[in-house]
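Got a structure for you, questions after.
A single protein chain has been omitted; all remaining protein chains appear in their positions.
Chain lettering (A and B) follows the sequence in which the chains are written, and residue indices restart at 1 in each chain.
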Amino acid sequence: MNHAQKRLAFLLLFAPFFLWILLLIVLPHIGVFILSVKEKVGMGVYEYGLGNYIEFFNEPVYWNTLLRTAVMSIFVTIVTLIIGFPIAYYIAKIARQRAKAGLFLLCLIPLWVSDLVRSFGWIVLLRETGIVSSFLQYIGIVSGPVEFLYNDATVVVGLVYTVMLFMIVPLVTTLDGMDDSLIEAGFNLGGSRLTVLRRIIIPYAMPGIISGCIVVFMLTAGSYLTPILLGGKNSQWFTEQIYEQFITRFNWESGAAFGVLLLIFTSITVWIGLRLSGQTLSSTVAKT
Amino acid sequence: MQYDLTVDNITKNFDLFTAVDQVSFDIPSGSFFSILGPSGCGKTTLMRMIAGFETPTSGDIRIKGDSVVALPPNRRNVKMVFQHLALFPMMNVQENIAYGLRCRGAGKDEITRKVGEVLERIGLPDSANKEISQLSGGQKQRIAIARCMVLDPDVLLLDEPLGALDLKLREHMKIELKSLQHEFDTTFVYITHDQSEALVMSDNVAVMKDGRFEQVGSPQDLYHNPQTPFVAGFVGDSNRWSGKVKDVSNGIITATTESGLTLQSKSATGDTVSTGEEINIFVRPEAVQLHLGDEAAQLASAGSGLNHMPVTVESMLFNGANSRILVNTQSGERIEVDLPQRGEHTTLRNGDRIGISWAQSQSLCFRG
Partner (left out) sequence: MSQHKKTLIAAATGLALLTSVNASADTTLRLLTWGSYAPDKVVQMFEEKYPDIKVEVTFSNNEEMISKLRATRGAGFDLAQPSHDRIHSAQLEYNIYKPMDLSKIDLSNVDTTLLDGVKANTTIDGKVFSVPHQWGTTGLMADKTIAPDFNSWGDICDPQYKGKTSMRLKRTILLAMAFDMGEDPFAAYSDLNKYQGILNKVTDKLIDCKDNIKAYWKGGDDLSAMMLSGEIVGSETWDSTAFKLYNQNKNIVFVPPKTGALAWIDTFTLPRKGKADDAAYKWINFVMSPEIIPLMSASTGAVAAVNGGIDLMPDDKREALKAAFTPADIKNLKFFANIPPGVEDMEGKALEKIKAASGS
């Protein structure tokens, strides 16, 4: 193969990736950004300007919703990490080889059904006349029906359940790569269980923890159906706001601005998280 | 006598498989003790029981006289250098060494002082702030030892730590480990499947097979007076025959091998053997002498107390001071012979006909 042929081969190999990035990621984002800096001044008449962004900051309902979404998403991420870490540790370090595949499969099950079906599953379980409430009455723990639905805790539970796999996979991958003798050395040199966990296992798993957290946070902040279906009267999610702008109010310009703001806001949160944990994107997400 | 480590009749069963079977030994303070055996012989299980990662099925382990069987690993003053060293990759050298001190609750000043001291002793005084990935193989080795030694352990366990190094460095580290042991004057228990590591460094070596100790002794003892065929075969190289006893007189055993070779040997264990018994005969390559030209013919007529025979040179295996020559007897058996590199054998060529001989006392036999 001469030089020109090599170049051609490279271009052909690279083309699908390049087109994918360009057509499905770069161009839509540019489109959304351009849309977001347009302002409607009359019927069918538009002007460029930052009005949509100014509107966002002037209206407390909007930025409150964004803040609320961010705080809830961070909380969901932390809960997912706390529950997911022991599971991942068990899969990577304690379970036998054959059990590992089965356990992974169990974590995958929530993703086999659509968001909608999954949420209805929770509704059936948690509603006032639902299975959990009836069971609690049956065994006599509570005297009357209990409503578990329509509050923030339910939203958190539903989201944690959905995103668990995305936390466990990177954690298992990093922990799997950890030599068992590091843990034994930690004990051998006099460390207690807590010390070994805190000074050896967690620092070693840090890249996996961070990359899991980033994925989980992004998925949560961008989720739509779960918070809407399980949430109560006061629960608001920023994606709902974007949907409202686009679909119900036909206000594509402000919807696009909200979309851009969500992207910027989640990116900043991730950046702060990386700075606080002393990790970089290349040492976490790119690694696992 | 003060023993740093006493293992008393210890056994470990995994389901139906017995990994360690009623092993007992004592290690005197400040000595270098090796456990030598092929993979799967139970030596790693034995070490993990001493460190506390496995619980013995029965038996006792005492450190400086006190039983430690009930203690968790982090409360035993036995430190371990792991096969792949297990240095913590997310900590630098200073933090790796300080880890154990910090677990003990040592103060900041004490930690800095002790880490400095131990780095000085292992000859790496300037590497405190280096990352683990910046160290060479030999340096990592020394840091792994320093990380344990800074805690003044009663016993230091080493689990084949040289396995991952290349040959040259391994040779160098053997000497270095020995001198570190002198330097710290601590009891080292060293596990290996490499007989040369065990022989070079140890004060005493235990040869282990199928969960049991075959023989415990000094390297010289094991080499020259093996008590079992396994030890004779595993420690050092040997030419080996099996044969049937034809005659026993004055402790000299005459036997015929399967291919019809008649050899004279002495019993290795001092046991008496009788005519007709199956025996194994071991002869080390360096015990065999070569005879060229007329010397060979003379020898054939002399014949007192020597095993001798005419052979044909099959091939030369040149390896500097460790060169060997392979020769074939008339009955077609191959014998390995050391070839001293003093110049008198430079004329030997493949196919040359020469003679070989060795003393009866250099030829050891065991009951088959």
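Descriptive notes on the structure:
We take it that a residue touches a chain if its C-beta (ideal position, glycine included) is under 8 Å from a C-beta of that chain, and two chains touch if they have at least 3 such contacts.
Because the structure is predicted, anything quoted here is derived from the model rather than measured.
Taking the full assembly into account, the omitted chain touches A. For the options A:V37, A:A70, A:I87 or A:L149, the residue in contact with the chain missing from this view is A:L149. Interface note: of A:S36, A:N52 or A:T65, the residue touching the hidden chain in the full complex is A:T65. Only one residue from A:R7, A:R249 or A:R275 touches the chain missing from this view: A:R249. Screening A:I83, A:L103, A:I228 or A:L281 for touch with the missing chain picks out A:I228. Where subunit A meets the chain that is not shown, the touching residues are 43-44, 61, 64-65, 123, 127-129, 147, 149-150, 228-229, 232-234, 236, 241, 244-251.
Here, only the chains that are shown with their structure count from here on.
Interface residues of subunit B, counted against subunit A in their complex, comprise 51-53, 72-75, 78-80, 82-84, 86, 88-91, 99-100, 103-104, 147-148, 151.
Taken in their complex, subunit A has these residues touching subunit B: 179, 181-182, 184-192, 195, 199-200, 203-204, 206.
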